[in-house]
Each structure stands twice: as structure tokens, then as C-alpha cells.
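Just one protein chain is left out here, and the rest sit where they should.
When the chains are written out, they are named A, B and C in that same order, and each has its own residue count from 1.
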Amino acid sequence: MRTITVNDAVGEALAEEMRRDPRVLIFGEGVATKRHDLLAEFGAARVRNTPLAEGIIAGTAVGAAATGLRPVVDLLFAPFLCFAMDEIVNSAGKLRYLSGGQFAFPMVVLALSGAGWGVGAQHNHNLEAWFAHAPGLKVVMPSNAADFKGLLKAAIRDDNPVLFFMDLALGFQPGEVPQHEHLVPIGRAATVRGGSDLTLISYAKTVHTCMEAAHRLAEIGVSAEVIDLRSLKPLDEGAILRSVGKTGRVVVVHEASRSCGIGAEVAALVAEHAFASLRAPVVRLTGPDAPAPASFPLEQAFVPQADAIVSAAMKLFADIGSATSVTHADFPLEPA
Amino acid sequence: MRTITVNDAVGEALAEEMRRDPRVLIFGEGVATKRHDLLAEFGAARVRNTPLAEGIIAGTAVGAAATGLRPVVDLLFAPFLCFAMDEIVNSAGKLRYLSGGQFAFPMVVLALSGAGWGVGAQHNHNLEAWFAHAPGLKVVMPSNAADFKGLLKAAIRDDNPVLFFMDLALGFQPGEVPQHEHLVPIGRAATVRGGSDLTLISYAKTVHTCMEAAHRLAEIGVSAEVIDLRSLKPLDEGAILRSVGKTGRVVVVHEASRSCGIGAEVAALVAEHAFASLRAPVVRLTGPDAPAPASFPLEQAFVPQADAIVSAAMKLFADIGSATSVTHADFPLEPA
Amino acid sequence: MTQQPDRASPLAMLETMMLIRAYEETIVAMSEAGTGPGSCTSVGQEASAVGVVHALGAHDRILTNHRSAGHLLARGADPGRMLAEVLGRRDGYCKGKSGHLHISAKALGVILTSTIVGGELSLATGVALSQKMLAEDDGIVVCFFGDGAACEGVFHESLNLATVWELPILYVCENNQWQAFVHRRETMPVDEVRHWAAAHAIDSRSVDGNDVEAVHAAAREAVGRIRETGKPMFLETLTYRLRGHFEPDDQSYVDPAELAAWQARDPIALLQRRLLARDELTAAQLRTIERNVRARLDDATLFAEASPFPDISELITDIYA
Partner (left out) sequence: MTQQPDRASPLAMLETMMLIRAYEETIVAMSEAGTGPGSCTSVGQEASAVGVVHALGAHDRILTNHRSAGHLLARGADPGRMLAEVLGRRDGYCKGKSGHLHISAKALGVILTSTIVGGELSLATGVALSQKMLAEDDGIVVCFFGDGAACEGVFHESLNLATVWELPILYVCENNQWQAFVHRRETMPVDEVRHWAAAHAIDSRSVDGNDVEAVHAAAREAVGRIRETGKPMFLETLTYRLRGHFEPDDQSYVDPAELAAWQARDPIALLQRRLLARDELTAAQLRTIERNVRARLDDATLFAEASPFPDISELITDIYA
């Protein structure tokens, strides 16, 4: 084991997979400028800058994937995916099915999101749930360097389109990553802390917030299990249901907005398939249903904090009959 | 009261609002060709054909809305919204907030979706949940002629961007529509059938399937309440919670796919805020996590049917401890 | 890559054009009889499809759109499997999942048909990148699209990337003067899309799209140039959508004079008259072709109608690889 940053883990995964398989290539706006190590090693045909046009970047990846290449495209910030939805959703996600299985689309789309840079909602928008709602795609969003590396390598080897979301705030976070070949299978959650009284479920940077909350809960005698989903589609339903079967209490935490988010899916899953085990309301703690502001204190307040997790958790041990709404910073339920 | 089709109800709403407010205009691919009655009455400046380019159609609406017009744009089929996501989500949904409230975006986007025409997944994709997940937007999806008319009129009068989804299969469905001015407020669900044993929650064409199921359930002594959500954002959380508070059992039904769909939001809401009332697992019955096929029998099978609703409902009256997965046509939980 | 000489012959092209017409008429008849769905026919545009596709080699690849029957049949697709697909049957090229709008046939090199207008343009660059980076031969990519698709921004993005990356693509714009229910003149300031293409520093030409020999000559030249230079080219076939946008369509919004003028230039009748006049075709030969084509379509219809619907379990197959 050695400690490297998330950004370095991503760089290693790309280099190793490009070394292993000559069909892997990477392109995007500024990719060849920024990843000069890859350019130097693999040459200009496999590491390419593109014109500033997300639609054709994604579309080119889809067409290339269908015909033998294994492209990775860097679309920079998640909101820019809005210019590539047709290519990702209507083409990559549907054309295998519509062609009766004639084509496969082994491709990876990289995108950043999340608070931490003060750049506002046109750069910071957690859109992962959209892709979990669309057919034919896979979605991952890791929380630590080892998973960044292992999941990116798995994504590149996957024969399906994989959306690889990178929480911006994690880029420089160091973490232990095995020296040897390291793959993390898509579709498998990680139980990052064992516990028996309640389950905190999250992904990306709020996993760390959940760990902090779990730590504090432990101090007051509550044993919280923490699950890092890692893969948002396919979701590791077994891991979720097993944990809730044990604890009977769930708080789902993410920065993305609540309505129809990943937390809604997890809560709905639990409410259907772990109902008999549930001992308290299923609580979601999410970012507000607002665009992300640039102003530093507002941006910080946007993200669920450990305090809120702890107090949401504590309420689950109150009398069920009196359980009331526990939402992030007590925002009103309705947008209006 | 008189009986008119959904399509006619839409036409009436447009004409009445254009008559009432000279700032209302409509444009899109073929709008002036297809709506020649509107063209004749309101002229070429307010009823416009456009080039075939959804991005600029939506963007033009956003820019016009910010500066005094009240545009309605017809983007035809929901998958084509993929070419207009930036304009709808990043601009219309966020620029009010990012400008500190300087601008408002009174505009309506029309889009069709759903089974019934055998045209496959690039024309038929129920995407309403995406917009419920994005900030700053409203989303409606009516089930009957009166609501189509009343909600479209309300959407045109709303000072916010409203996504107005039209279930393709309903176009020629007749319904009673008041002769006089008829507005339906956005954000209010309709209890279309009262009941005490369980709540069926749906929107668009599957409301009718729920009604059929409720009818059959009544025959076997089960009293089902049916809620037509109509507005998907804002969601009428009060109406949902009140009904579940009474019945303690819920089946949510829609054609859109399950993962992070509207049903997930409803189920999660109930699991958090009506937990104490729940007497059985919260069940979702949705279209499969697949692109929509063209082949007629497959397309039909894609849509939740009354049989499945009845049997899902019946299972909720079995012993809670033994409650097991009830998904549409027993599809596996994971996409892989 | 050499052409089978007979594929390039006017007679071979006539037969393919007549096959396409007969196929589309079969679809229209089924739709009118209520035994088949509506569809976007290529009636009137057969010369464009055949002139281009008959100029391709076996390793070249094709992307196409919602009005694809001509391209597929010219490429040698089996009308029986196509009809089966249109009817949503198990033996269709896509197991019935596509229906008529996105038929692709990988074995024939007909890759990634998209009915999102502009979709084929966004995908073509990637297919060409594979040809350039992986192919052992000098295969090129042909991307068919309409004048409407050229209004989507991705048209420009595609042409620009193909130029900048030097991708071997023949862009074929079938300018049939209509974009669903909107006339082309309402959507662009010039009559020919080639002006837009030329701005991307792409060699851009237009040709009478109803004259199959002219289309074929232009396509052969373009294909040869692309193989030589590796760079993209743009060819516009000026033609007309003789039937409506989607069956049934009463064309009430169409100027009857314009329609009549183009009907008088029906590409099939035009070629028949010309070949008869040049003594390259006899009335007897023509009748033989007609009979052959008719027979193929009758067989195709029988095949398609006999093919069962897919099993319901197919609803959730072919989603992930």
C-alpha cells in the first residue's frame, strides 16, 4: 500500500488501462494539454484534444465504441453533460437494445461535480440520478482513491457505457491504493464501517461526513453502519437490504437534490423490500432543491453536514409515532 | 360540460391564453403548419415554425421569457429534450437563482411520451423525473382532458418554466371539460376515487389503469383510493400523506422506469413522513428499466397493467413479515 | 476495394431503385390496410440512395436515419427481414425492437441508425475514427442525413471534427426540401446545404439527386478522393420527398405545383426513359425486372407476416452487454 491522491489514482487507472489495451483512448477539451504524461506515452492518436463541443465528443465516443474502440471522454463539469444527453442517453443507452443486441458501447464518460470551488450551479450540479433513471447505462461515483482507481479500471473494461462522476472536493484527497493491479467491480457497495443500530448510506464525499457522524454517534453509544454505495447503477440492493435487515433504521445522505435522487431510490427500495425490518422512518438528508450558489458560506451550507446526520439519526430512536420531518436544514418540502 | 378530446383541450387552452395575453406566443418544428387555426387567429409573429434545432428553440424561449414574452414551445417527443437540456436545466432552471432573482422565466415546454405508437425508445421515453430532479422547474403530466386544459392554462400563467408532458396515448381520449374558464392549479393532486384500504398513486395514462384496478378490487371487497398526481413538481405531498395516513397501504404506478423515478420520490416521501401509518411495504409498479421497444406486444407489456396492480395490491394484505418483491412482470431488480 | 462492375451498371441501379419503390409501396399498402404501422418512406429519393450505396465497397460503413429503407436495400438488405422488423417481428434485423425507425444491420455494415434527427451525424465521426485507427483496409464511412438534420448544431460539430481530425467520411445530405411539416425554405437562408458545409473547409458539392447516374458518378469520385486523402467530403443530393413525412400524410400543406414538378422528375421513370432511349433497356427487360421485384416483395411479405412476435421476455434482453 501507498498513499496517493484521487487525481493520481485516476491518472494511474488511465495509464494502466491504456497500456493494457491498445483500443483504449481518451479525448476531450484540453485532455492532451492537461494529461501530457499520457500524451507522451501513448501518442497523439490515443490522447486527443477536441473542439469545444460536448455533443460531438460524446457522439464520437459512442460511434467509436460501437465499432471496436474503447473510448474514455472527459466532459469536464457535470452540467456540460446537458450538451451531450442525446448521445449518452438516446444513442449509447438505447442503440444496443433498439438494434436487437447487435452493438455494444464500451465507453466511459468522466465528469466532475459537487461543492468546493465556488463556481456556482452551471459548473456544480450533481446529476448522477438522471443517468440512473435512463436505461442501458451504468453509473459510479467513488469516495476514495482506491475506489477511484479500481472503479475506473473496471469501467474501462466494462462493455457498457459507464458514467464516472468525480466529486470535485475529493481530487486532492490522499488515500491508500494497492501497488499491484487493483480492480473494484461495478455494482458492489462497500460497508466502510460495521454497526448494528442504524445504517448510514451515502456515496462520494458525504461518505466521509457519514463516517464522522458515525464516529460521533459511537461516542454517545449508537452503533452506526456506513455503506458507501460506490455504484449508483446497478445499485447493490443486496448490501443495502442486508444492512437494513440488521439495523432497521436508515439515513440516506447525498449532496444531490432530494426529488427523484439516488436517496429516493434507496429509500423506496428499503420501504418495499425491507419493510418488515424497519423500526423507524427512512430519512433522506440531501442538498436543497436549489441551484448551487457560488458564495462560499452558501456553498458549504448546501452540503449535508455531520451535525445534521447525527441529529437525524437520533430522532430515529424517538417514538415512531412522533417521528416528524427531518430534512436538511429544515428546508420546506415544496419548491414554491 | 361538454366532451372534447385531450388534443382539443390543449388547442383550446392555447387559443384562450393567446387571446387573453398578447405576450403569449408558440413556436416549434411544424407548429405553424399543424396549428393553422392559431396561425389564422394570431398571425405569423405569434405562431411560428422553427428550424429543426431543439436547442435554439428552447434557448430562444428562455431568452424571450426573461425579457417579457411568455413563450410556449413544442419540442415534439420527450427524447428530443435531450438536445435542449442545457437551455432548460442550466439556463431556465438556474439563471433566476444565479442572478439573485433578477429574472423570471415564464415559459412552457410541451413534449409527448409514452407507449401507443410503436415508434421505439428514441421517440418514447418518459423523462419527467429528470426535470423533477432539477431545480427551478415545474413539471406537470395530466391524465384527462379537463386537466390538460386547466393545467396548460395555469402553466402559461405561471412565472416559472413548466415542463408539460403529454402522454401520447391520451391524445384522442374524450373527456368532460367545463365550457367556462377552467384553470387547474399546479401543485395540487386529485383524488379521483375515494377509498379506505389502500392508495393507488399514479399520473398520466396509468391513472386510468389504476381506476380499472380499483374497480376490480372493489368487486373483491377492497376499497382503493386513487390519486392522480397531475403535478410532479411541486408534488402535492399533503394529499399523498393524508391518503396514506388513512389507508396505510400504497402502490405507486407509472410507465417511466423505476430507478430514481417519480415513484421513488413518492415511496421515499411516504417512508419518511407516513411511516407510522404504514401497514405494508410501499410498492412501485413501473415500466421496466429498458428502452421502449417498437414491437406492439412488447410495447404493450412495457406499460403496467391493471392485473399487476390488483395482484400487487392483494399482496399488501398478506402478512407483512412475508411480504416479498412485487415488481412489474417480475423483472429482476438489477439491470445486469 | 473494387466494385462489382454490375453494381455500377445503370440496369443494376434501376433494379435496386425499383425494389426500393416496391418495398415502400408494400409498406404503404399495409399501413392503409391497417396491417402495418405508418412509416417514413423514401419514395422519390431512390436515386440518391442507390447512386451512393452502389459506389461503396464491402468494408465501407453506413450510418442512416429514419428514412433508411433505400440505403438498406441498396446495401443488400433482405426485404423480408426489413418488413419483419417494420412489423415488429422476431425475424426482423433488430428482433422487432427497432421497428422501422432505427433498423441497423451490422453484418452489412449498416451501423447505428438513429431516428433522433442529427443522431447519425454525432455518431459518424466515431465510426470513422475506428476505421482510421483499427481497420486494415481503406474503408470509409458514409453518413446519410436530411436537410433538416443540417439545422441541428451537431451537423456543424460533426463536420468540424471530421475536418480537424481528418476522418474518412462521406457526408451525404439528402435535401428533399422538407423537414417533416416545414419546408426547407422556412428554415435556412440558402437553397443548398452545401454552403454550410463548405464553411468547414470541406470539399462540398451538390448533384441532381433524381439522376442516379449523376449521383453515382459524384459518389464514386468522392469515395475515391476520401480513400486517397483520408479527409471528409460532403455531397448533397437535391431531391424531393414525393410522399408525406410519415404515412398517412395527406400533404395538404404541400404546394401542388411544386409537388407536380418533382413528380414529373420521378427518378425511376427518368432512368427508365433514358435507358429505353439509349437502347440499354427493352420493354421486355423492364417487365422482367418488375416481375422479379414483385416476386421478391411477395416472398418478403409472406416471410414477414409469418414471423412471430418476439416473446415478452425479450422486453428486458439486449439492454446491457
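One rule holds for everything that comes next: a contact is a pair of C-beta atoms (placed from the backbone, for glycine too) under 8 Å apart; a residue touches a chain by one contact, two chains touch by 3 or more.
Here the structure is a predicted model, which means the values were calculated and not measured.
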{"item": "Hidden-chain contact residue, picked from the options C:R67, C:H156 or C:R243", "value": "C:H156"}
{"item": "From A:T3, A:T33, A:S196 or A:S311, residue that would touch the chain that is not displayed", "value": "A:T33"}
{"item": "Candidates B:N90, B:N144 or B:T199 - the one touching the absent chain", "value": "B:N90"}
{"item": "Touch list for chain A against the chain that is not drawn", "value": "29-30, 33-34, 49-56, 79-80, 82-83, 118-120, 122-123, 288-291, 293-298, 301-302, 329, 331-332, 335-336"}
{"item": "For chain C, the residues touching the chain missing from this view", "value": "151-157, 160, 163-164, 186-190, 195-196, 198-201"}
{"item": "Missing-chain contacts mapped onto chain B", "value": "23, 25, 45, 48, 50-51, 53, 55-56, 58-69, 71, 86-87, 90-91, 95-106, 135-136, 138, 159-160"}
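Here, only the chains that are shown with their structure count from here on.
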{"item": "Chain ID, smallest distance between chain and overall C-alpha centroids", "value": "B"}
{"item": "Averaged-CA centre spacing for the pair chain C and chain A, given as whole angstrom", "value": "41"}
{"item": "Between chain B and chain C, centroid-to-centroid distance (C-alpha), Å", "value": "36"}
{"item": "Touching two or more other chains - residue numbers and ranges from chain A", "value": "86, 90, 97-98, 135-136, 138"}
{"item": "Sites on chain C at which at least two other chains make contact", "value": "96-98, 102, 114, 116, 118-119, 153, 319-320"}
